[in-house]
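Of the protein chains in this complex, all but one are displayed in their positions.
So, subunit A:
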């Protein structure tokens, strides 16, 4: 496909997606109303309406919407390529994802059968009323969740990734200095330090960073004051692309909520609030088995965390509604995963009665609520919090728990972490390998959660600023390697996996930006 037709195809896709959206009808209404204005002349109608819309800020809103669509647009595909190729081009990865999904579904089915709890049930009227009254304090409920167990934990998923093999890959050569020492044995393209230096050039030692140059010892006039002024200007301008570029050097605490909402083009207009209310109605009406998994997960993770336990109620309000949101199904076009399917009772095989379960197609696993918890520090209105979380999930978080060859996918991140470690800290890697402490076994749980729950919240938010700014999760793999580099001396002295885990158990005192900066820009190549 040549560039010209690729571009027209992209444009056509974006137009199709924006047609009929709330923004579309708002702009139409504005265009109709502005015809009353005296400065709109008949003979230059088109240009006058256009410039009116521009000065009133509608062109900027449209630009932001287009920018958002480009983020979630699947890459241009060959006309002969089937839809599954778009989700994941490598056949063996599709197969691995499909068999992993089958395992998860079997597990959920047996949970339902063994416990005698249906996958979904309509709540009786009295129960619906009770839930509506208790909506803002679902955390006070103490349901009996002892019978429920998470469908899977990150370490189960890690075993699947470790066993991934390309049937066409020649692994007959013996393990040597040239081969890969880590657990991931698929040859994906991952970037090394020189390439990362070019890609993450704004994190250079010579550029100011929030997380480094806003330290108490530094005078704010040296960097911070000016940087915050620029941030305020970006928020006033309401420019999505500018906000994304700005976020690469960090977001000031006071502006972060607005900047992230701008980058994600996450609005809180009446239709969004209405959509959230509709989801809430879905929660009230039907009780799903996955709801218990969500309750259990929140109780086990966020409620036990010193930083996040206060947000327990918010987490239920977001995650239960998330499960009911059929709009999330759209992201499966570019996600290698497939939503689970079921049929209405008694109508098995009748495609008219086929449904997706849960409605959003995503089965939560142990730790899932940690994707939402940090956002509670930024947004206190449930529909806004929901809107931002959903957008972050369909852009980033879904890649952390599905098998794909994407450069931001968890498989690539694991491989990148191992490669960075083997290339730049070979002695450490070799030592850990010898004592049976493969580094990935320790770092995997950090990466699957994008470090949520392991770093202190201000540091985590600085990390997530860069994820948004660079539209990539690679910075998570870089940080994992940087943490090992930081604690290398202690790690060289341990003699077992358990003691290696102990050295890396507490990351709450770490400052992420200096670690990343030193690893990328101060490591000798």
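Annotations
Just so it is clear, contacts are C-beta pairs under 8 Å (C-beta built on N, C-alpha and C of every residue); 3 or more make two chains touch, one makes a residue touch a chain; residues count from 1.
Simple rule for what comes next: contacts and distances are computed from a predicted model.
A chain of the complex is left out here; the name its UniProt entry carries, from "Alpha-1,3-glucosyltransferase", "Protein transport protein Sec24-like At3g07100", "EF-hand calcium-binding domain-containing protein 9" or "Nicolin 1", is "Nicolin 1". Within the set A:61, A:87, A:280 or A:324, the residue that contacts the chain not displayed is A:324. Checked against the hidden chain, the listed residues A:352, A:489 or A:506 yield one contact partner: A:352. From the options A:54, A:121, A:134 or A:333, the residue with contact to the chain not on display is A:121. Shown as candidates are A:26, A:112 or A:523; the residue that touches the absent chain is A:112. Although one chain is hidden here, its contacts on subunit A can still be listed: residues 1-2, 5-6, 9, 16-17, 19-21, 25, 28, 31-32, 42-43, 45-46, 49, 77-81, 85, 89-91, 102, 105-106, 108-109, 112-113, 118-122, 166-170, 186-189, 275, 278, 282, 286, 324-327, 329-330, 340-345, 348, 352-353, 355-357, 359, 405.
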